[in-house]
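I have a structure I would like to understand better, so I am pasting it below and will then ask my questions one at a time.
Shown here is a partial selection of chains from the complex, left in place.
Per-chain residue numbering starts at 1, and chain names A and B are given in the order in which the chains are listed.
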Amino acid sequence: MGNITLITGGQRSGKSTYAERLALERSERPVYLATATIGDEEMAERVRRHRERRGPQWINLEEPIKLSLLDLKGHTVLVDCMTLWATNIFFDQKEDTDSALTALKNEFDLLTGKKADFIFVTNEIGMSGISPNAMARKFTDLLGFFNQYVAARADEVVLMISGIPVKIK
Amino acid sequence: MGNITLITGGQRSGKSTYAERLALERSERPVYLATATIGDEEMAERVRRHRERRGPQWINLEEPIKLSLLDLKGHTVLVDCMTLWATNIFFDQKEDTDSALTALKNEFDLLTGKKADFIFVTNEIGMSGISPNAMARKFTDLLGFFNQYVAARADEVVLMISGIPVKIK
């Protein structure tokens, strides 16, 4: 089974920057596994900025749902991010929290069953008041339960606060 | 005066699961004190899920406001949660932050004045932008001030992040 590091935190807390530095410390040729599906101009701009920041030493892969189908054995793999992965599976499963959670756990188990060094980036999204939007509440449930699942299996968990990594496991 | 443990964190961060495990470690017959008033189907579903997870060894009590009226001396008591307790008192006090905070502090002092082992679950709700909704801002004030009040009196405070307990006091 693979080695698992989880980097969590809020939006713009420096999660990706820190995760990229970690991957480059561990490998000269890390894999960047993007889960984003580029739907609009704003997202395209964010993706472009992230790519600019990364150097040419990265192997760039994109897969929104079936991450376990990729052959990643022996690599250091940065999965950026779990939030978009969960979003894609949530909509793929017709916004049903239970079946989306089952699908995510299955994919995660298949993926991390391979001997590789995984770094996952995710988001803390539950530290505001409860959303008046039912779909947002369902997604908050889904990602929260998935974060717990991954953190329980992780060898190391880091919380990012204002760019400062705080090791919590 | 009672022993006080405070478990705080975001939605779906594993607060209740952790608090339940803690209560069972401390007592063979802990009290589960629910503050929820079941107003709709979604809430009923959440309560049902929580009950299923807990075993038959629990003594189940429900009280939305006057928690101090219950006879809890000598018990390990899990109060789940302060957020709903504060919500109930907020509406009981006509959405006035100051009088709701006074009422909460009074009830808390009466409750924890009894010799028992208390575990309180609460929420961090202020880590988003300021809400455009005035009532939401008032409730964020109320719960934040109440969380500070309880944390200052707690013997132990734990922050849950993705199911990982982080001891902060």
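Here is the rule we use: a contact is a pair of C-beta atoms (placed from the backbone, for glycine too) under 8 Å apart; a residue touches a chain by one contact, two chains touch by 3 or more.
The shown structure was predicted, so the numbers you read here are calculated from the model rather than taken from an experiment.
Each chain in view is the same protein; 2 are placed here, and the whole complex, as held in this structure file, contains 3 copies.
One rule holds for everything that comes next: only the chains that are shown with their structure count from here on.
One inter-chain figure worth recording: subunit A and subunit B are separated by 31 Å, centre to centre, where each centre is the mean of the chain's CA atoms. Of all the residues in subunit B, the ones that touch subunit A in their complex are 9-14, 42, 123-128, 131, 136, 139-140, 161-164, 166. Looking at the complex, you find that subunit A touches subunit B at residues 6, 8, 10, 122, 124-130, 134, 137, 140-141, 143-145, 147-148, 150-152, 157, 159, 168-169.
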